[in-house]
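These notes concern the structure reproduced below.
Note that one protein chain is taken out, while the other chains of the complex remain in position.
Showing chain A:
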Amino acid sequence: MTAFFQSLGLPFGAAWLISTIAGILLIALPLMLSVAMIIYVDRKIWAAMALRRGPNVVGPLGLLQSFADGLKVFLQETIVPTAANKGIFLIGPVVTFTVTLLAWAVIPFNSGAILADINVGLLYVLAISSLGVYGTIMAGWASNSKYPFFSAMRASAQMISYEVSIGFILICVVLWAGSFNLGTIVSAQKGHVFGILNGFGFNPLLFPMWVLFLISGMAETQRAPFDLCEAESELVAGYQTEYSSMAFALFWLGEYGNVLLMCALNATLFWGGYLPPLDIPVLYMVPGVIWLLLKIFFFFFVFSWVKATVPRYRYDQLMRLGWKIFLPLSLLFVFLVSGYLMATGHFA
């Protein structure tokens, strides 16, 4: 995009600045719109599985429900509890929301269509997602109230636990792709299995890793069945209890933005990202971004499906799953994958 602005006669610096800002807006604005719509989709899927109608009043088929909710919270008064630690109380939701947007910078939407094409892309995603926990901790602590505090404790322990196994799972992908750059990882998946299937997920050695990644992703984003930090039967609304108005909306947006990011990472790392599922020339006539969005939407459906059907985990079971099952299993697969790659001379 920089080249296009340069062709209009701008110097490199100015062209770079304009194209970067344009890129940020091109990612952030559709993301916010799709978060609004995906909340609607989530509620509709959830309702359909519970044999209800879901939102169907505002706008045709209830399509404008999220916007009505958005307007409602926007017009509410922001209430800061007197005993709260005011600065940190207000920074908490901002951190959650900002961190969600930050990670999208390295997701490739098409070949070459990537905002920050850095060679440590995957490490950047890990770094940013490890920042996400601070929003929750700050909110829980600053609320100065029991249930938010318990919730913050749970959330941080949960996110740290699952980040460990996510790290090992990503190492398997990186070993096979030979790069931390997400664009390179996607192009390494072209014709990966039998020269026709695009995606590491089709590989029998990496498919189990994808299953672990999907489940860890749910735990990392605190989605059901791992939504212990906002388990309403135990903790009221968890760390969001004391929040109202836009501060609450920022948590809401950040949470769904994170879920979409996890879906995008599933698509990008294991199912070929912007590549079509089969390496057939006809399928390349559909733009890459359409394939990526279809995959994101599919994984979001899986997330909703799980939310609608699986009961909530107990906390000790959650920890057991993370530390005693996922961690050894992902470590084993790091050995298996690197052993296989060494044996077949992948690195030669």
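One rule holds for everything that comes next: a residue touches a chain if its C-beta (ideal position, glycine included) is under 8 Å from a C-beta of that chain, and two chains touch if they have at least 3 such contacts; residues count from 1.
We take it that contacts and distances are computed from a predicted model.
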item: Chain not present in the shown complex, as UniProt names it (candidates "Phosphoenolpyruvate-protein phosphotransferase", "Cytochrome-c oxidase, cbb3-type subunit II", "NADH-quinone oxidoreductase subunit J" or "Potassium-transporting ATPase potassium-binding subunit"); value: "NADH-quinone oxidoreductase subunit J"
item: Option touching the unshown chain, where A:V73, A:V94, A:L123 or A:V306 are the choices; value: A:L123
item: Residue of A:F67, A:Y134, A:F207 or A:F298 touching the missing chain in the full complex; value: A:Y134
item: Residue of A:M37, A:L63 or A:I88 touching the missing chain in the full complex; value: A:I88
item: Of A:F180, A:F226, A:F251 or A:F299, the residue in touch with the unshown chain; value: A:F180
item: Positions on chain A contacted by the hidden chain, ascending; value: 85, 88, 118-120, 123-124, 126-127, 130-131, 133-134, 137-138, 141, 149, 153, 156, 160, 163, 180, 316-317, 320
